[in-house]
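As you look at this complex, bear in mind that one protein chain is not there, while each of the others sits in place.
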Amino acid sequence: MILLWGSNARETHPIFFHHVLKGIRNGGKLFVIDPRRTSSAQWADTWLGPDVGGDISLANAMAREIIHSGLANEKFIQHATSGFDAYRAGVEKYTLERAERETGVPAEVIRQTAHAYARAERAQICWTLGITEHHNAVDNVLALINLGLLTGHVGRYGSGLNPLRGQNNVQGGGDMGAIPDRLPGFQHVENAELRAKFERAYGARLDPKRGWHLSAMFEAMKRGELTALYVLGENPIDSEADRHRAVKLMSGLEFLVVQDLFYTKTAELAHVILPGSAGWCETEGTVTSSERRVQRVRAAVPLPEGARDDMEIIYELARRFGRDWGKPDAETIWNELRSLSPMHAGMSYKRLEELGGIQWPCYDESHPGEMYLHSRLWREPLVGPRAPFSVVEFEPPVDELSDEYPIRLTTGRHLDSYNTGEQSRRFPSPLRREATLDLSPEDGKRYHVSEGEPVRVSSRRGSVLAPVRFDPGLRPGLAFLCVHFHEQVSTNDLTIDAVDPKSGTSEFKATAIRIEKCAEH
Amino acid sequence: MSEQAQAPSPLTPIPPAPAPEIPPGVARRQFEIIIDGNRVAVAEGATILEAAKKLRIETPTLCFLETLTPVNVCRVCVVELEGSRALVPACSRKVEAGMVIHTDSERVRLSRRVVLEFLASSVEVRTAPQLQEYMKRYAARREKFGPRAATVAQPEKIDNELYVRDYSKCILCYKCVEACGVDAQNTFAISVAGRGFHAHIATEFEIPLTDSACVYCGNCIGVCPTGALMGKTEYDMRKAGTWDESRQTHTETICPYCGVGCELTVDAQAGQIVKVSSPLDHSVTQGNLCIKGRFGWQFTQPKT
Partner (left out) sequence: MDLHLNAAKPSAEERAAIDAALEKREAPGHHAPSHVERAPAASSNGLPLRSKRHLLLPVLHAIEQRMGWISPGALNYASLKLGVPPAEAHGVASFYEMFSLTPRPPVVAHVCDDIACMTRGAGALCAELERKLGPAGKPCVGGKAIWQRSSCLGLCERAPGALITAAGETPRERVIAPAKAEGISSTLTEAASGKLLEQIDSIDAKVSVPQAGQPQLRLLRGVGQVDPASLDDYRRLGGYEALRRALQWGPERVIREVMDSKLLGRGGAAFPAGKKWEAVHLQRNSNRPHYVICNADESEPGTFKDRILMEGHPFAVLEGMTIAAFAAGANKGYIYIRGEYPLATERLGHAIRTARAQNLLGESILGSGFSLDVEIRRGAGAYICGEETALFNSIEGYRGEPRNKPPFPTQSGLFHQPTVVNNVETLVNVPEVILSGGAAYARVGTANSSGYRLFCVSGHVVCPGVYEVSLGPTIRNVIEMAGGVGGTGRLQAVLLGGAAGSFVSPKELDTALTFEGTRAIGATLGSGVVMLFDDSVDLKQILLRIAAFFRSETCGQCVPCRVGTIRQEELLERLVQRKPLGSNEQETALLKEMAQAMRDASICGLGQTASGAILSAMDRWSLFS
């Protein structure tokens, strides 16, 4: 059984979804939880369409139902988890009826889903930004982890909890320490012993305190504590929630360096622009996929004139800062990483090529890599610490619906487009269609708007013009805008910068809007 | 409670545990069969094709692909099975204990040759290197049915910027239909339509792809053995006479467009990407990609 939660993988992870479809053909069950009845949901045995932000209520009600029906995996809970009693007490108030009130999903369907998940021989929960682009993103994820622990659907072949990554190296970025509190290999920067290992290897002192995540950086800009920014391959002006605020803060920076392939909206504000490289086809290196598989990328074509390999830019900068790192190639840098990150130690370039990639952890050159994580939780005796339950509570989205802003807007991707569109708009996709405000046909009637008609869409932060498109997969009261065409419809003029304090992710998925017929039309 | 009972601290690394096991598959019985006088043992459920491969016997195939369900329609893989009235398709016939098979008898050679002649006399095979090689191997002559033999010649279909369909080259191997359908993409934009010699691959009512269910994953191109389906870039370059495989490099890398980790084979000529595909044997893609992976590379090209 696969529980696809807050993900339209059919369009955002098409090749992953091929594997899901194979599973369905082999008799597997697919449940999709998504406010929209997406093309993924149309393949589901059961689709649950909660109101945006209702995930914790749903998950907690499922947990309560599982516990009350005696379907919790008590042996596993006893053996490998902690905090169950508090968790059980915490979910007790989430009755099916309460969840139905809070999410709109019929109690009976929640019950069936809970039972199917708990009874499945193997079950996994896969999620995407529908879970994480919320002000309580980490709580959402914890709610799903709780379900996995409750049923023992973790650490076993075919089971597990899988965030589906949106870019080819989101996982790799984290692995390499692009997280405020981690060094490469998820080694905590505040662990003095680990930090010392890196300091010895780098011959430099490292800041012993955790840094800022993206949202915290914006907060710091606001406070005037962050005045210079080096942006590599990111286009925050178009991708940040509440665009007005992002423009204002970044325009106020004393020094902004942008390293990118394109002259993006962000680059327009930069003091220095460094033309970089397309990592996947112009340079050598590795990326790490959603399933922790480290894979080689290779240069297939030469760099365009004037552009440089991103690595080269960095060590040229280092040289200008007075440190000569030489000109190590990608493999040399990788081998240094292997010497510092135990979970990558066994991944020589030779092995990566021979095996077509290796899934971390891979501790030495005889280690095969691990197809799934957390099998330690099933070892007798338990290896390592217990896995903790977390008590999490339902909190509706920050941007509240009101008479003035009665429609819930959510955002996402199209199959043929990608993020702010810098890359994907440059090929002639026959599927390409402009940004539209997708509404349920019922809302079309209700607001007297017709398909193709431009309407004014306003939130508490801004307003845009967008043509209407009817999508029968949307329930009344729910609207959808894609994020790809900021030139045409600047979706992030509308979105809220309410941020999850733990992950730093903004609540892109839940904006309160109203629509008005366009006088000028 | 022991130390282990405590909740983990992010400051402390979790100790390595033994690598997890992957459950073993169901043990299969082994069957012994005889192919061309040689004994070979294969697992129950294996095909004659797989058994022959074990003996390094090369069997021609056109409609067969490891990643697709065998449709056994091209019949170029037929072999002689003792006790069977007709020849049997090696690609899909499962082995049974004691089978005695001949892969190169007169009968087999005749059927293979005639099948190739049937195809080549009705279909344009210019961009089908594999088929041409088989024709040489079996001394097949396409001209033997005379100059007025019916063909499937027809104008190319160019209705979008990403790929071209030239059904004059279609041998009706069903691979594209399978890749578009249950074997991979599950989009079902195309099907075999019509009947007999006029059976052909089509959208409903032959509507242009742009009105159809097509999502331009191009997985049909990836499996087409004859060049009937071709990326527009390759098509244009062939037309202009600039397509030159001898000058092309093939580089394996990873698609940038999501976190699934699809392996790409990037074909480049004169420093420009001309085609992107994925290896059939890659566990993630099995040769399949989506529209972004297969066609979304143009942002790397210098503007022309």
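Going by the order they are written in, the chains are A and B; count residues from 1 in each one.
The rule we apply is simple: a contact is a pair of C-beta atoms (placed from the backbone, for glycine too) under 8 Å apart; a residue touches a chain by one contact, two chains touch by 3 or more.
Since this is a predicted model, take the numbers as computed values, not measurements.
Trainee: Considering the full assembly, with which of the depicted chains is the omitted chain in contact?
Mentor: Within the full complex, the chain not displayed touches A, B.
Trainee: Would you mind spotting which of A:37, A:379 or A:517 touches the chain that isn't drawn?
Mentor: The single option touching the absent chain is A:37.
Trainee: Among A:10, A:182 or A:195, which residue is in touch with the absent chain?
Mentor: Going through A:10, A:182 or A:195 one by one, A:10 is the residue touching the chain not shown.
Trainee: May I ask which residue of B:189, B:224 or B:274 touches the chain that does not appear here?
Mentor: If we include the chain that is not displayed, B:189 is the one touching it.
Trainee: Please identify which residue in B:28, B:144 or B:247 touches the non-displayed chain.
Mentor: Missing-chain contact among the listed residues: B:144.
Trainee: Under the stated touch rule, tell me which residues of chain A contact the chain that is not displayed.
Mentor: 10, 21, 24-25, 27, 30, 37, 39-49, 105-106, 108-109, 112-113
Trainee: Tell me which stretches of chain B touch the chain missing from the display.
Mentor: 72-76, 78, 86-87, 89, 92-94, 107, 110-111, 113-115, 118-119, 121-122, 144-146, 148-150, 171-172, 181, 186-199, 202-205, 207, 211-213
The rule is simple: only the chains that are shown with their structure count from here on.
Trainee: Roughly how many whole angstrom separate the Cα centroids of chain A and chain B?
Mentor: A distance of 34 Å separates the two centres.
Trainee: Tell me, which parts of chain B touch chain A in their complex?
Mentor: On the chain B side, the touching residues are 4-23, 160-162, 182, 184-186, 209-210, 214-217, 249, 251-264, 266, 268, 271-273, 282-286, 288-293, 295-300, 302.
Trainee: Within their complex, state which residues of chain A touch chain B.
Mentor: It is residues 12-16, 18, 21, 25, 43, 82-83, 155, 157, 164-171, 181, 186-188, 190-191, 194, 261-262, 278-282, 287, 289-291, 293, 295-302, 304-305, 342, 356-357, 361, 363, 367-372, 375-376, 379, 381-388, 415-416, 418, 422-424, 426-431 of chain A that touch chain B.
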